[in-house]
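Take a look at the structure below.
Showing chain A:
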Amino acid sequence: MHTAIVIVVVLLVVISIAAGLIWVERRLLALWQDRLGPNRVGPLGLMQVLADMIKIFFKEDWIPPFADKAVFIIAPAITMVTTLLSFAFIPWAPNFVVFDSNFGILFFLGFSSLGVYSVVLAGWSSNNKYSLLGGMRASAQMLTYEVFMGISLMGVVMMADSFSFSAIVKAQQHMWFFIPQFAGFVVFFIAGIAETHRLPFDIPEAEGELVAGYHTEYSGMKFGMFFVGEYMGITLISAIIATLFFGGWLGPSFLPPFVWFFLKTFFFIGVFILLRAGLPRPRYDQLMEFGWKILFPLSLVNLLVTAAVLLFIK
Partner candidate 1 sequence: MYSILRTLWLTFLHLFHKSETVEYPEVKPYLAPRYRGRIVLTRDSDMNERCVACNLCAAACPTDCISLQAAEGPDGRRYPEFFRINFSRCIFCGLCEEACPTYAIQLVPDFEMGEYDRQNLVYEKENLLISGQGKYPDYNFYKQAGVDMGVKKKGEGENEEKPVDTKTLLP
Partner candidate 2 sequence: MAKIKIDGKQFEVEAGKNLLDTCLELGFDIPHFCFHPALGSVGSCRLCAVKKYKDEEDSRGRIVMSCMEPVTDGLIISTHDEEEKTFRAEVVESLMTNHPHDCPVCDEGGECHLQDMTVMTGHNYRQFDFKKRTYQNQELGPFIKHEMNRCIQCYRCVRFYKDYAGGKDLNVFASNNRVYFGRFEDGTLENEFSGNLTEVCPTGVFTDKTAHKHFTRKWDLSNTPSVCTHCSLGCNTLAGERYGTLRRIRNRYHGDINGYFLCDRGRFGYEFVGSDNRIKEIWKQNGNREVVSSESLSEVLSGAFQEGHNMVGIGSPRASLEANYSLLSLVGTDHFYHGVSAHEYELTKMALDFMQNSGIQIPTLKQMETADVVLILGEDLVNTAPRMALAVRQAARHSMNKDAGAKKIPEWTELAVRDNQPVLSTQIYVATPKKDSLDDVIKQPFRGGYSEIAALASSVAALLDKNAPAADSEHKKLASDIAKALQNAENPLIISGVTCGDKEVLQSACNVAQALLNNDKKVMLGMIFPESNSTGLSLFPGKPLADLFASSEKKPVDTLVVLENDLYRRAETGQVNDFLLKCKQVIVLDQLQNETTVKADVVLPAAVFSESEGTLVNNEGRAQRFYKAIPDGENGQARESWLWLNELKEIKENGFEGWSSLDDVFQSMLNELPAFAALKGKFPDEGFRMLGRKIPRESFRYSGRTSIHARESVSESYPPEDFDSPFAFSMEGQQEDPPSSLITSYWSPGWNSVQATNKYLDKPNGDLKGGNPGIRIFPTAAKSKTSYFKLNGSKSNKGTGEWQLFPVYQIFGSEELSAAASSLSERIKEPFLLLHPDDARDAGIDESTAVQVEIKNEKLTLRVNFENSLPRKVAGVSLQLPGMPFVALPGSGKITKM
C-alpha cells in the first residue's frame, strides 16, 4: 500500500514538474535575456503550460506517409518510459522510494542506455535525411558519454560501498561526496547534459543545421512526449546529482528532508537552464573529442585515485 502511494505521488510529481519546467525555463531564459517571458496566460503566465498542453493535444497527429509507422509511434514512448522508470530508484526522503534496490545505479545506467533507442529509432523511422543525421549524432553522442558517465559514478559507489541510492545518501552523513568526488561530479554533470542532449550539447537537434534533428517529422502529442521527456531527463539528472553528490534529502533539520531534496534538485535544474542561456553550441567533432580525450581519461584517473586512496585508508 505504501509503495502504491509512493508510485502515484512520484509519477504525478515528476510529470507535473516536467510540465512546469516548460514555463520555468521560458521565464528564466527570458529573465537572463532581459525579457519577461510568458506572462499573459493566468497569473504570472502560469497557465501557459495548460494552454500549451491543450494546444498540443488538439494538434493534428500526423504521421508522414513515408515513415515506418510502428517504430515512429513507439519511439517517443521509449524516452518517457525509460526516464520515468529511473525515478523508481531515487529516494526523495527516508523511506520514500518506490523500489530501494541494491542495484539502483546500475538500473539507472541501464535505462538511460535504453533511452538511446528512442532517439535513434525516431530518427530512423522518420525516413528523412535530417532526422537520420540527428538520430546518428544522438546515438554516437549518447553512447560515448554513457561510458564515462558510468565510470564517473564508480568513485561514489566505492566510497559508499553500495549501488543503492539510499545507502549512498546515508553514506554522506558527514561529508557530501562532491568534495572527495569533485572530478566525478564534474564528469557526471557534463555527461548528464550530453545524455539529455540539452544545450549546449543539443547537437542531435541542432536547428541551425538539421531543422529539428530526430524529431523533425513529429507533431502533436508525439512531439510533446519528446518535449516532456527532455524535461524529465533534466529533472532526473538533477535529482541524481543531488542524491549522489549533494547528500540527497540530508540537510539541517529546520526543513523536512524532501524539501532539501527538492531544493537541491531545483538548483541543478536552474543550472541546466543557465547553461542554455549562456553557452553556445560546440561543433560535433569538438564534442566527441572533448568526451574521449578529456572526460574519459579524467574519469578513469578519478576512479584509480579513489580506488588507491580507499585501499590505502582501509
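Note that a contact is a pair of C-beta atoms (placed from the backbone, for glycine too) under 8 Å apart; a residue touches a chain by one contact, two chains touch by 3 or more; residues count from 1.
Candidate selection criterion: all candidates are chains of the complex that A comes from, given by their letters.
Because the structure is predicted, anything quoted here is derived from the model rather than measured.
Q: Looking at this complex, which candidate touches chain A: 1 or 2?
A: Answer for chain A among the listed options: 1.
Q: Would you pull the chain A residues touching candidate 1 in the complex into a rising list?
A: Contact set of chain A toward candidate 1: 30-36, 274-275, 277-279.
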